[in-house]
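Got a structure here, written out as structure tokens. Questions coming.
Only one protein chain is missing from this complex, and each of the others stays in its spot.
Naming follows writing order (A and B), and every chain is counted from residue 1.
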Amino acid sequence: MHIPDGYLSPTTCAAFYAGSTPFWYVALQRVKRVLHTKLVPLISLFSAFCFLIMMFNLPLPGGTTGHAVGIGLATVVLGPWAAMLAVSVALIIQALFFGDGGITAIGANCFNMAIVGSLVAYVFYRAIAGRSPIISFRRVVAAGLAGYAAINVSALFAAIEFGVQPLLYKDASGAPLYCPYPLSVSIPAMMIGHLTIAGMAELIVSAGLVAFLQWSDPSLLKTTALKATAGNAVTLEGPSRPHKARSLQPIWIGLCVLMILTPLGILATGTAWGEWMASDFSNPAVREQIADSSLHQAAPAQAPQGLEQMSQVWTAPFSRYAPPYIRSAGFGYLLSAMFGAGLVMLACFLVARLMRGFVVERAREPAT
Amino acid sequence: MTGHHHRRGRGGFIEHTIDGLHAAMDRALYADRSASGRGALQQLDPRVKVAGLGALILASAMAARLWVVAVVLLAAMILAAFSYLSIWMIATRVWFATATFSAAFAVPALFLTPGNIIYTIPGLLWTITSQGLTSAGFLLLRSETAATLALVLVFTTPWMHILKALRLFRVPVVFVVILGMTCRYILLLLENAHEMFESRKSRTVGPTSSGEQRRIAIASTGALLSRTFQLSNEVYLAMQSRGFRGEVYILDDFRMRTLDWLAAIGFTGLTAGLVWMGR
Partner (left out) sequence: MLFEVDHLTYRYESNAALNDLTLAIPEASRVALLGANGSGKSTLLRVLDGLHFGVTGGVRFRGEDLSEEHFADDEWAFAFRRQVGLVFQNPDAQLFNPTVFDEVAFSPLQMRWSKADIKERVMETLDWLQIGHLKDRPPQRLSGGEKKRVALASVLVLDPAVLLLDEPTAGLDPRSQSQLIDLLVEWGGGQKSVIIATHDLDDLADIADRCYVLDAGRLAAEGPPNEILGDRELLQRTNLVHAHRHRHSSGEMHSHPHRHE
């Protein structure tokens, strides 16, 4: 589903631009390392092809027609990172140049379809295809199901993005400013259409084109089939992906899923034990809570002196995980999560660089 | 997706696809011609246009008052008129397509949004609330406005200038180059696909089953896929032959003149005012 303008609030859109950027950046670095000078022509041409796929009206069983995105095929042929880039480029051009799809929503569309889509497709494809030979029916099935799963997961994300809008963004009279349908409407509405029509289209395109490639040029399917048993001898094209990169992927995926789930924290009521503020001690509701969770011992009437003094020392920029300029709690959480995770990763990266530099320096020192 | 609706009917898929391809090529051609016209916006520095029209899109997205969005749409139409973009052209390319899609999406909101009931449909007992009306209004107006502004940008600025102007937003050069090359080859593949489907259509006599149509669709797409890989290899060799070593460079030559500065100030003022009024 290509989200148009006006359905997601600017804050939501900005959050997804911010969320997509690290993926685009990482994808670019990785793909550059593997493809070198082939990066530009391969991504550009494949992206053009994906754009065309999005325009094809595909006849489906049952008499309807649907449109595929091509994320299943892109992931199987190029691998998830290059697929992320290629599909993002196609979506950007579709929105900006051909006026199909929102401009403010580009970040969200790329996140849902290109980024989440390619990661889901990759996981499903690798899981289902296993070690089967490159020219095997199992891989065709795997590609089809990978595409199906990818489209439906991205539709689910879009549905959730739609569904939270009326909760968070209303004008003075209570009219929803953006998408007016809550989760109870948006999720079924989106999923029905995608589980049937769009998902089927994607399945057919992914499976059909992978089958075609198995017949016409199997070496093109090598990128995501590194562990395949040799059903046929096919020549290896290009360097294989570095081993370290592969083993980190589940961690990245897990991290992203966790970040996305952080707004669930809003659902937890009350304050964690011991994490009270100085002002909580004079708040009767919180005092009751403290007593309940402390074996019915009443809290002191005033905040302890030490607590009061130390709480003045530092004021956090994102206090209580709610950046002051973000009106909605949910996205405050999400942004805080991204920001926090980003800071931690940056710190680890810097430390790792420093340590590597240090190690290299030591290695260069002559033995005494 | 605007303009993508599901239609029943045999043989419909080829015609429908051809129509879509044709519309896309047509739009590209028109954009190209119109961008080299003598209108007001065509004269401005592309960076001013990208930032200015982008800011207006943002203003329309942020507005919490319906009339502010309407003002942005009006501004877009005035800019279009000064740039010799006909209103009829905009209506046919943007408004009708966006309206059909948005209407389908927005109409249920009239009935489903809780709030003050202002009208009850006799017989069906479905109630329309004022909040529902406002909400539907927002959806419709916002998508129309953004689509109009995007069209105004693309029809008054050569595509490559838009991309080079993105450097203003720190978009890496390699993305700009990829976006440019992709667009160039989209237009080539569109032509190839159009020819291929036209010839298929002329060779298809009588009704074909859905399964048969799917096979045709996949076979045609497969042929295009092979062509895509072949082209990408050739382009790769052609780039190397001309000295490409992996680092991409672009040549941009944008200079701000007085008119550009004035336009920039104008856009900034207008956007600031609209954001203030719409909060």
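In this text, a residue touches a chain if its C-beta (ideal position, glycine included) is under 8 Å from a C-beta of that chain, and two chains touch if they have at least 3 such contacts.
Computed from a predicted model, the values in this text were never measured in an experiment.
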The one residue from B:Pro158, B:Pro172 or B:Gly222 touching the chain left out of view is B:Pro158
Kindly state which of the options B:Gly20, B:Gly132 or B:Gly180 is in contact with the chain not pictured.
B:Gly180
Among B:Leu188, B:Leu259 or B:Ala272, contact with the omitted chain is made only by B:Leu188
When the complex is taken as a whole, what residues of chain B touch the one chain not shown?
29, 32, 36, 158-160, 180-181, 183-185, 187-188, 191, 231, 234-235, 237-245, 249-251, 253
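As a convention for this text, only the chains that are shown with their structure count from here on.
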Sort out for me which residues of chain B touch chain A in the complex.
1-4, 6-9, 12-13, 16-17, 20-21, 24, 27-28, 31, 54, 57-58, 61-62, 64-65, 93-94, 98, 101-102, 105-106, 108-109, 112-116, 130-136, 138-139, 141-143, 145-147, 150-151, 154, 159, 162, 172, 174-175, 177-179, 181-183, 185-186, 188-190, 193, 210-211, 213-214, 217-219, 221-222, 224-226, 228-229, 231-233, 235-236, 239-240, 244-246, 248
Given the complex, residues on chain A that touch chain B span 1-2, 4-7, 9-10, 13, 28, 32, 36-49, 51-53, 55-67, 85, 89-90, 92-93, 95-104, 166, 171-181, 185, 197, 204-205, 208-209, 212-213, 216-217, 220
